[in-house]
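The complex appears here minus one protein chain, its other protein chains still in place.
Up next, subunit A:
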Amino acid sequence: MIDKRMSVDAIVDQLRDGMTIAIGGWATRRKPMALVRAIARSDLKDLTVIAYGGPDVGMLAACGKLRRVIFAFVSMDQIPIEPHFKAARQAGLDVWEMDEGMLHWGLRAAAMHLPFLPTRVGIGTAIAEDPRFKTITSPYGDGETLIAMPAIKPDVALLHVHRSDEKGNVLTLSPDPFFDELMARAADKTFVTAEQIVSTAQLDLPANARYHLVERPLIAGVAEAPFGAHPTSAAPDYQLDLAHLRSYAAAEGEAWDAYRDRYVAVDAPSYLAAVGGADALRAIAVPIY
């Protein structure tokens, strides 16, 4: 019997200094924040993070865990500028910036075990001046110059899903799967947190087939972490907690220590109590954009 269940901290124990880690989700949606907080509490350092970034990147930056960020944006949508990322970036944090679609293509190339995929995206911009991007001439009649988007290969992908069984069959029930599948295919190992670990029958396949993220051999471990995406959303189970995100964003400079003590340097039950408890989080209204 395959049983991939483990704790959040046991997942973090699998990580090493200097690793390149892809973090799933998008901005304020379905970020594996319980894992991010556990990394923030750990001794890990010099991490390279690949992300469609939100408070995951900001929190790791604020806790001094990052050596480099590979990104197209770091934003919390309603709070457009992520203040902790901004502060770290202005203090010299190394970045590799690209278009959202280039990141998509880089992950896809890695997922397909290709060295690169051609794209027009980036052509003519300052991004194309980065020597890490090479160009290629189309070998067909058009002779067009394209960017050879290199594979962006993570050592590990960390994702938050809604449901998993013990074997690592995972469902993401939210309306947008983002690029989590590509991250799982691109990484050497993928660990997930799940809102609920359920029986295989309770995954309710094939009715939920369209929510099934990826084949289970790609999932190395699964930890149950209710509200593990908070303060980002794991819709439809719960919505983003904008009030909490605003207090997180306001915790700049010396105020960061108080935020960290209250919300990061604590165990899961204490965190849930500090953010208002399960009923309050479930009651947060659907955001209107």
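Just so we're on the same page, a contact is a pair of C-beta atoms (placed from the backbone, for glycine too) under 8 Å apart; a residue touches a chain by one contact, two chains touch by 3 or more; residues count from 1.
As a convention for this text, contacts and distances are computed from a predicted model.
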Task = Have a look at "Diacetylchitobiose uptake system permease protein NgcG", "Ketoacid CoA transferase", "2-oxoacid:acceptor oxidoreductase subunit alpha" or "L-lactate dehydrogenase complex protein LldE" and point out the UniProt protein name belonging to the hidden chain.
result = "Ketoacid CoA transferase"
Key: Among A:R120, A:K134 or A:R282, the residue in touch with the chain that has been omitted   = A:R120
Ask   = For the chain left off this view, which of A:G92, A:G141 or A:P206 is in contact with it?
value = A:G92
Subunit A residues that touch the omitted chain in the full complex = 26, 53, 71-75, 80-81, 85-86, 89-90, 92, 97-102, 104, 120-127, 135, 144-145, 175-179, 288-289
